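With one protein chain withheld, the remaining protein chains of the complex are depicted in position.
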Amino acid sequence: MKKRLLVIVLCFAMAASMLAGCGSSSAGDSQNSQGASSGTSSAAAANSDEEVTLTVMSTLITETEAPLEQAMADAYMKEHQNVKIKFLEQPVNEMAKKIIALNTSGDLPDAFFMPTEFMAQAHDMGIIVDHEKLLGPEFISTLNEKVVEFGKIEGQLMLVPWHVIPVALIARADWMKDAGIDKIETVADFQTAAKAFTKDGHWGFSMVGTKNGSGEARFCQFIRTFGVNEVYKDASGKWVSDLTTDKYKKALQTFVDLSKKDGVVPPGVTETGYPEAVAYFAKEQTGLMISGSNAIGAIESANPALKGKLVSIPMPADERHVTNLQTSGYAITTECKNPEAMADYLKFMTSKDIAVDFAIKSGRLPVTKEAISAPELQTDSFKGFLDCMQYALPQPSFPAYTEILDIMGDSYNTMLATNRTIDEIMKTVETRLKSVLEANN
Amino acid sequence: MKNKKEVNIKLKRGKITGNILTYFVLGISSILVLVPMLWMISTSVKIESETITIPPKWIPDNPTFDSYSRLWTEYPFLTYFKNSIIIVIGAVVLSVFFSCLSGYGITRFKFKGKNSFLTFVLVTQMFPSIMLLIPFYKVLDLYGLKDSLLGMILVYTSFTIPFCTWMMVGFFRTIPLELDEAAIIDGCSRWKAFYKIVLPMTLPGISSVAIYSFITAWNEYMFAQVLITSPELKTVPLGIADLNGFYKILWNDMMAASVIASLPLVILFIFLQKSFISGLTAGAVKQ
Partner (left out) sequence: MNNRSGTNKTAAFDSRKISLKSLTPYIFIGPALIALIMLVIYPLCYGVFISFFKTNLSNKWDFVALKNYISIFSDKTFISQIWVTLKFTFLVVAAHFVIGVLLGMVLNQKKAGITFFRAVLVLPWLFPEVVVALIFKWIMNPLYGLVNNYLLDAGLINDHISWLGDTRFAFIAVVLVCIWKGYPLVMVNVLAGLQSVSEDIYEAAKMDGANKVQTFFRIVLPSIKPVLTTTLVLDTVWWFKHYTIVYLLTKGGPGSDTSIISIEIYKQAFEYFNFGKAAAMSVIVFFICLVISKLYRRFLDNEE
């Protein structure tokens, strides 16, 4: 029995050492390869014949744009034989989590797709290079100013702008014509159109009523048109918010009334997320939707018969037109060994022909002044999105910005779902807002 | 004689009502289970523009298996399956083996720290896993196992050991101690008594913990998402999640992938549930 036990122990010891062996050898391999690549890459800056590998963490892989992006990289690699671009795929919802995990062990990729809601946190973490310096004033001057402004947190450009997804109103042009509506300029116009579209089992407005980032971003634009600024620095440099004002109360009430009073929104609004809202619009159940420009592509691919029947209009204004530009692009990390090579590739992606083609296919609009004015983009479906860019407000650099969004989301979602009065809701907003602002002032 | 016949008839009647009740319960539950499943299958043979219709349609106008073939041609599901199978088999073997050992050890010996061990094992399950994501990455980095299949095997083993160990303790407890005692008196070693005599009797238990750890490891998404970076090491759940975009859900492809991904589990279950029967005979013998 002693012997047998000894055998067992030995087996385990062997197994354990094998495991350990595997582990250490694979670690060794990866270290070697890392060492090798960093060695060659530092030389690459000087000598363009040396091999350079760029690791790029992309979120478009789960979207329809994946082949388009791959084609860009292929085109670039063909022009620059020494550069190898390696994509790592990451769904956009998981990006922040992944970057934070990778950063704890110093494994950041050379560049990653920067989600808008992660910008402030990435700035705080200090993991992004100074893009403005890297790209140079010459390149920056080719970009639309609003685009650059939107991509900044406390003066630091957080990404290399690649495309924008401005938020505007998408409407059914044919339904507008049938209803005799020629413009939707104000919130009152919007309400009129929505009511006119609500008939024969159709509803006017594909509202996204879920309490998540997607719904909150849309709602945020809606309340901004009422002159509300969700969070900003006052003259003394302190963070303040308009969410406790009567303007916000009015905006919230108007928004909720669309569903509860006017009945222009399909049933189940509090569970209608972006995919459902697009499905309703594509299945011709609704005729209006607040959305980014890429929804055009999604709607048309789900129902090709709608091609040519869509029109985009800047957000209807109660006090002012606004938009959220959603400047999107890759952020180069501080761990990137070849920032120049990386920047060169990212600049290549913004060049006119590529960007215009990408915009037409994906609805993600260009960032350079030249490409924005390309005649191919001046169509009904894109015009409103391009027009509204002038109304863009910069992204507040408030560190807990997502929490502000959540406060808004909570207010409309609760009001839509329950019978709580607006005063009760405003009270909750006030309490939560106070603690968030206090924590960050 | 007469009396016995009456009893028989009564028994028979009881059996018939019992049968009806049994099949009634089974039928209702099966319908509740199958409707979503059939919807899944129906969706997987639809073309994209037909996935969402108002009103919903069970039988598509243009049924097609394109989604299934796309899994292998357009998406690298073959690689995902290969990775998942390696990880899952590794994790199942390790966790079943480890938990059988500890289940036997716990029920057959008196030793210091037994209760602390059992409590510790249970306690590892109580911390919200969301907050463990990032430190797990650091741990694997420490062992040089991040972004590797072996790392995932160990992680999933650590996830499944607690439940498996506790279950095996329960199953080993149902086996009378006289058995190993007798075996050892007969000249068996402790080790032989374990794997020759006692272990086979816990086969139903082993099957159930094997199924548990297989399913857990096969479907785990959150940790794989953070711990695996290389595209060539992705597992099946990561592949399925890639079909569920932020802006777009490829319903037909995703459902096809889910159906295919569940097949190994269904086969495994049908195969292993037979051991529940063989366990029955073993149980009959053991007393």
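Every chain is named by a letter (A and B) in the order it is written, and numbering of its residues begins at 1.
Definition applied: a contact is a pair of C-beta atoms (placed from the backbone, for glycine too) under 8 Å apart; a residue touches a chain by one contact, two chains touch by 3 or more.
What you see is a predicted model, and the numbers here were worked out from it, not measured in a lab.
Chemist: Kindly name the visible chains that come into contact with the excluded chain.
Modeler: A, B
Chemist: For the chain left off this view, which of A:163, A:211 or A:224 is in contact with it?
Modeler: That would be A:211, which touches the missing chain.
Chemist: Which is it among B:17, B:124 or B:230 that touches the chain not included here?
Modeler: Here the residue in touch with the unshown chain is B:124.
Chemist: Which parts of chain B face the unshown chain closely enough to count as touching?
Modeler: So the residues of chain B touching the unseen chain are 19, 22, 25-26, 29-30, 32-37, 39-40, 52-56, 94, 97-99, 101-102, 104-111, 114-115, 117-118, 120-132, 134-136, 138-139, 142-143, 154-155, 157-158, 161-163, 165-167, 169-171, 173-175, 177-178, 181, 184, 190, 201-202, 204-205, 207-208, 211-212, 215, 219, 221-222, 237, 240-241, 244, 249, 251, 254-255, 258, 261-262, 265-266, 269-270, 273, 276-277, 279-280, 283-284, 286-287.
Chemist: Mind listing the chain A residues that contact the chain we can't see here?
Modeler: Residue positions of chain A that touch the missing chain: 1-2, 5, 8-9, 12, 16, 96-97, 100, 103-104, 117, 121, 124-127, 209-213, 266-272, 276, 279-280, 283, 285, 400, 402-403, 406, 410, 413-414, 416-418, 420, 435.
The working rule: only the chains that are shown with their structure count from here on.
Chemist: Which of the residues in chain B come into contact with chain A in the complex?
Modeler: It comes out as residues 48-49, 52-54, 133-134, 137-138, 141, 143-146, 148, 150-151, 154, 189-192, 225-226, 229-231, 241-249.
Chemist: For a test of understanding, state which residues of chain A touch chain B in their complex under the given definition.
Modeler: Counting only chain A, the residues touching chain B are 1, 4-5, 8, 19, 22-24, 26-28, 30, 59, 61-64, 87-89, 91-94, 97-98, 100-102, 104-105, 107, 274-275, 279, 283, 285, 294-295, 298, 302-304.
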